[in-house]
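On to chain A.
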Amino acid sequence: MSLTNKVTAEDILRISGVDASRCMQCGKCSGACPNYDEMDYHPHQFAAMVRKGKITELMESKALYQCLSCFACSQRCPRGVEPAKLIEAVRLSVIRQKGKNYMTADALPEKLDEKIPQQALVSAMRKYSK
Partner candidate 1 sequence: MQKIGVFVCWCGSNIAATVDVKAVAEALKDEAGVVFSTDYQYMCSENGQAMIRQAIKDYGLTGIVVCSCSPRMHEATFRKTAVSAGLNPYMVEIANIREQCSWIHKDMAEGTEKAIVLARAAVAKLHRNAPLTAGTSPVTKRALVIGGGIAGIQTALDVADAGFEVDIVEKSPTIGGRMAQLDKTFPTLDCSACILTPKMVEAAQHEKINIISYAELESLSGFVGNFTATIRKKARYIDEDKCSGCGVCTEKCPSRKGLDDFNMRLNKRGAVYIPFAQAIPNVAVIDADQCIHFRTGKCGLCQKNCSAGAIDFEQKDQLIERQYGAIVVATGFKPIDASQFNEYAYNDSPDVVTSLEFERIMNAAGPTKGQLVRPSDLEHPHEIVFIQCVGSRCSEDAEKGKPYCSKICCMYTAKHAMLVREKYPDVNVHVFYIDARTPGKNFDEFYRRAVEQYGVDYIKGMVGKVSVEGKKLHVQGSDLLNGEQVHINADMVVLATAIEPDPTARSLGTMLTASMDTNDFFTEAHPKLRPVESPTAGVFLSGVAQGPKDIPETVAQAGAAAAKVIGLLAKNELTCNACVAHANEAVCNGCSQCERVCPYGAITYEDREIRTPEFRGVRRIATVNEAVCQGCGACTVTCPSGAMDLKGFTNRQIMSEVDAICR
Partner candidate 2 sequence: MSVNKEWTPNIVAFCCNWCSYAGADLAGSGRMNYPANVKIIRIPCSCRLNPMFVLRAFQRGADGVILCGCHPGDCHYSTGNYYARRRMTVLFSLLDFMGIERGRTRVEWVSAAEGAKFAATMNDFVKTVTELGENKKLGDLRCKK
């Protein structure tokens, strides 16, 4: 996947509201992570790499989609860094890339399925049309 827009650490800070520089690299987040073995980058690495501005690597990582968004990492963090929000911010940055993962209203009818709750479609629309 090629990225059209450069995403900086400041962007991640703006989207997530999380200041990665508060992280003291204790690893409690990764210790708490229930899906650690599946992820190529781990919660504490998100904090460390965002701080170093290595956002591109994170945007191309598998981990974005392996994260369960269970928020165990955020809940355990002793310094209020909230890695889950960082991961979510990186994920959003990928979604917000122009020309990528875009969802238009026209594409909706063919995705309609009686089993999908309406709410899921609305939220998908919200998330993927930015």
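The candidates were selected such that all candidates are chains of the complex that A comes from, given by their letters.
The rule we apply is simple: a contact is a pair of C-beta atoms (placed from the backbone, for glycine too) under 8 Å apart; a residue touches a chain by one contact, two chains touch by 3 or more; residues count from 1.
These numbers were taken from a predicted model, which means no experiment stands behind them.
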{"item": "Complex partner of chain A (touching, any copy) among 1 or 2", "value": "1"}
{"item": "In the complex, chain A residues that touch candidate 1", "value": "22, 24-33, 36-37, 42, 44, 72-73, 76, 78-80"}
